[in-house]
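One structure coming up, written as structure tokens, with questions to follow.
Shown here: the complex without one of its protein chains, the others still in place.
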Amino acid sequence: MQAASKWSKIADGNVVLEFIDVTLRGCAQVMFQNNPLTGLLFFAAIFVGAFAEGLPAVAFGSVLGTAVATFTGIHLKDRKSWKAGLYGYNGCLVGVALPTFLEATPILWLCIILGSVVSVIVTICIADILKTWKVAALTAPFVLVTWTMFLASYAFGGMNITTLPVPNLPHDLIAHNSNLFDGIHWLDGTFYGISEVFLFSSVIGSVLLLAGLAVSSLWAAVFAFCGSLLAILVATVLQAEHSNINNGLYAFSAVLTAIALGSTFNKPSWRVLIYTLIGVIFTVFVQGALNTVLAPVGIPTLTMPFVLASWLFLVPNKDVMPAHRQ
Amino acid sequence: MQAASKWSKIADGNVVLEFIDVTLRGCAQVMFQNNPLTGLLFFAAIFVGAFAEGLPAVAFGSVLGTAVATFTGIHLKDRKSWKAGLYGYNGCLVGVALPTFLEATPILWLCIILGSVVSVIVTICIADILKTWKVAALTAPFVLVTWTMFLASYAFGGMNITTLPVPNLPHDLIAHNSNLFDGIHWLDGTFYGISEVFLFSSVIGSVLLLAGLAVSSLWAAVFAFCGSLLAILVATVLQAEHSNINNGLYAFSAVLTAIALGSTFNKPSWRVLIYTLIGVIFTVFVQGALNTVLAPVGIPTLTMPFVLASWLFLVPNKDVMPAHRQ
Partner (left out) sequence: MQAASKWSKIADGNVVLEFIDVTLRGCAQVMFQNNPLTGLLFFAAIFVGAFAEGLPAVAFGSVLGTAVATFTGIHLKDRKSWKAGLYGYNGCLVGVALPTFLEATPILWLCIILGSVVSVIVTICIADILKTWKVAALTAPFVLVTWTMFLASYAFGGMNITTLPVPNLPHDLIAHNSNLFDGIHWLDGTFYGISEVFLFSSVIGSVLLLAGLAVSSLWAAVFAFCGSLLAILVATVLQAEHSNINNGLYAFSAVLTAIALGSTFNKPSWRVLIYTLIGVIFTVFVQGALNTVLAPVGIPTLTMPFVLASWLFLVPNKDVMPAHRQ
């Protein structure tokens, strides 16, 4: 970690390098890490995933979103949170999500800039509200801003929908008769579950993300992988649609729940492990429930299942855990 | 009440009897009573109702849910709330509601267990949030957990819907020309309104519930009956669908609002009576509104109209009531 402390010293002395440092940390905070190298590996993963899916705008959007949000955060008093990248990660995800589901027109780039600025305001707002219960804003600012933009895109001709789900009433999924575990791609699905945190399916991208986690916290990488695997198992037993399971769509929120409950806001222990296990399993139910709720309005859940499940399990944390990190 | 204090002494001395005592109190807390005899009568009512409707799983589900939630609560620090059954009642309702609307498969029994465990976590979470405004969690944990499971059942082939409403867009109910009061079954409707708190329509079951209330609080029984009657009158004047009125579906939330506002969180007085009256009438509107809101996603309101109306009237309680019990 000598290189790290050396970099920190250099970054502190130069306003441009400091800005780059904080932007990288902003990207790393999507998975709760305060580490510029993690951010670099995450950005690399996003570029790999975005270009593989033929959506370069997603890669550039992630950089633009993180930078704009980080720049917006400069004007705030809370210097410590800013340096840790805590004003940047929601902008990063706004920049990833908008061009994934909407056409990358000039208006959309303006929307990414506006959305990233507003994500900072939402972050302060939610942090202010939640500090009463000592819980973090998580990715709620990203989800709320992006949902607003997606929903607005139905009303505005200047925002062109490419891949948002068509609004429809929920239908009951009928169980298939074949063997439960037939057709499940366990390993690919687990990797895709991790990379779907950034809305793409890529094994290489996922390996880069795990590497990024590992350089900052080995436990975080372990919980991410196991959380994804467990979520796929639960979704399989509950007989969710196979294509969704295999694309990691029942796992990405569970990945974040697992890191948050298992390693970020608690020290690993048996009690924590069981609590995280229940949290991850319940996240899969919340994922299914939100899929149903959002069907009539034609927007994806994004990471809201993670946010809701983790808030639910983090507020009682101090009543449930014997010794607990704040 | 000598028998009661004798039982308390016996129950305190034996870990199994204590667990049974708290489980019974958990059932009684569905209607705000801290009394094991009330719980026994409530369980009897549930068994009568469940078997009458040909759904024995509902009866066993209620016992399983209350027991699992009570067992989960053992591990918490808040011993006093646990002894009063306050960690059990939401599990009781989860155990009643899931087999009422979904097929009783092995996966569903696992869902009842998971739902009951999570209901305790939601209870702590909501209690923690609401203590800032000195308001109770009411049955919100039950509703949120059960809604999650119901909504998820649309996405999971392993959870089979039996009687959930089919998702559809709301239609304007056109007024019928006949006499307003024709075809309303006043007495049966009032009784069904009380038993529908536990999701079944049974006069005998309802009488058992009233008896259970009366042994603990006569006022609670009076408010339950009058609340149900008033709700049916309001729904009739507003010209709701007759079959829904007659099945008590506009009354069960009003019953709980009446008990909560009239007897649990206030001492009866003229001012309280008027406040409760307005609260009960407004609950009927909230019931109609939630019916409309939930139509596109195909889930029942459960007791959410009661929760929303009662929170709305309980938060300002101290500003409105001269002397008030906390």
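Some points to look at:
For reference, chains read A and B in written order, and residue numbers begin at 1 within each chain.
Going forward, a contact is a pair of C-beta atoms (placed from the backbone, for glycine too) under 8 Å apart; a residue touches a chain by one contact, two chains touch by 3 or more.
Nothing here was measured: the structure is a model prediction, and the numbers come from that model.
Of the candidate positions A:Ile20, A:Leu40 or A:Leu151, contact with the hidden chain is made by A:Leu151. Screening A:Ala44, A:Cys125, A:Leu180 or A:Val203 for touch with the missing chain picks out A:Cys125.
The missing chain, though absent from the display, is touched by one residue of B:Leu173, B:Leu187 or B:Leu218; that residue is B:Leu173. The missing chain lies against chain A, touching residues 75-78, 107, 114, 117-118, 121-122, 124-125, 128-129, 132, 147-161, 167-169, 296-298. The set of chain B residues touching the chain not shown comprises 132-133, 169-176, 235, 237-241, 278, 281-282, 285-293, 295-296, 311-313, 315-316, 319-320.
Here, only the chains that are shown with their structure count from here on.
Centre-to-centre separation of chain A and chain B, using mean CA positions: 36 Å.
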